[in-house]
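Only one protein chain is missing; all other protein chains are in place.
Let's look at chain A:
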């Protein structure tokens, strides 16, 4: 037993037991908790070296809670990395989620059909390419260098937001937390004293899902704060990437409007006498640069549906709701209208008209669009998988 890492600390706990008995006496506890197990006599030898012991010889009070641990003290159980074939495993290699991982788990995408995602990547690359290749260069000289520079920053923002939304963990919850649950009935919890929610058990992930989490069939994992599974980004939109998804939608609309406006300006300038053109008719301008017209038309074509999407999500953000909750509410409303559901009230979303999560417009926008902890991942796919060193067995 010479390799105990927590020797000094363990001594402290033995010594301090005698003090907590006094506390238990003060608080009415009548149990003798000074239990000695076999094999702990060796710990007594190093006991006086512990710095905190002298301070605890006096009767313990609540103020003594402020004794500071030594700097290298850790109260987490020691973990050892999991290995398979003598190679370190990362968390994503143990994840049952239907996700495709890349760059040792830093890049996450769904294993669903990737064709819509590839199409959207193509569009996001092609429209700026035409804009900068034909419109940007001309406007740099004829109007101002600021026009293509601002367009470049907007485009970079769109690309980064899209990359972050599509390739980051959307908020996947760890599996098997409630694996040995005694029962799997829904559990009722009260939300802000006014609403009751029932937490459902996920049979696939073996966890009681927190409120607003749902299981995504395509990703085969429970996603916290799920909004929807986006086929165009090939990933769920959840707690972690909803802020960057909103940024992506908003900036895409702004950027497309910017492209449209300056494509029109460019076409107009081509009819004038400028550095790149001579005075000509509109048809001549179109013949000289059909790419401007293409950018104008394509940008408007995508601007309209994206503006509707943005408006829909702006409304959801204001009322602190999600797409999935809206669909559920609509389904329940329809069922009620058809008379399939008598009375109502058993569903937390129909008991009253108000959304139980709503906090007021400003707080709703803060919570939905700038979610605290959206950089924090529960699943930590790229981290090296660890297991409790106290448990036996070397494998997974």
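Heads up, the rule we're going with is that contacts are C-beta pairs under 8 Å (C-beta built on N, C-alpha and C of every residue); 3 or more make two chains touch, one makes a residue touch a chain; residues count from 1.
Everything that follows uses one rule, which is that contacts and distances are computed from a predicted model.
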From "Proteasome subunit beta", "ATP-dependent DNA helicase II subunit 2", "Small ribosomal subunit protein mS33" or "Ras modification protein ERF4", the hidden chain's UniProt protein name: "Ras modification protein ERF4"
Residue among A:215, A:229, A:313 or A:371 touching the omitted chain: A:371
Full-complex contact with the absent chain, from A:108, A:207 or A:235: A:207
Touching residue (missing chain; options A:90, A:134, A:164 or A:229): A:164
Residue numbers in chain A that touch the chain omitted from display: 4, 6, 9-10, 12-13, 15-17, 19-20, 23-24, 26-27, 29-35, 37, 40, 52, 62, 64-69, 73-78, 156-157, 160-161, 163-164, 173-174, 176-182, 189-193, 197, 207-208, 210-212, 224, 243-244, 247, 357, 359, 363, 366-367, 369-376, 378, 387-388, 390-393
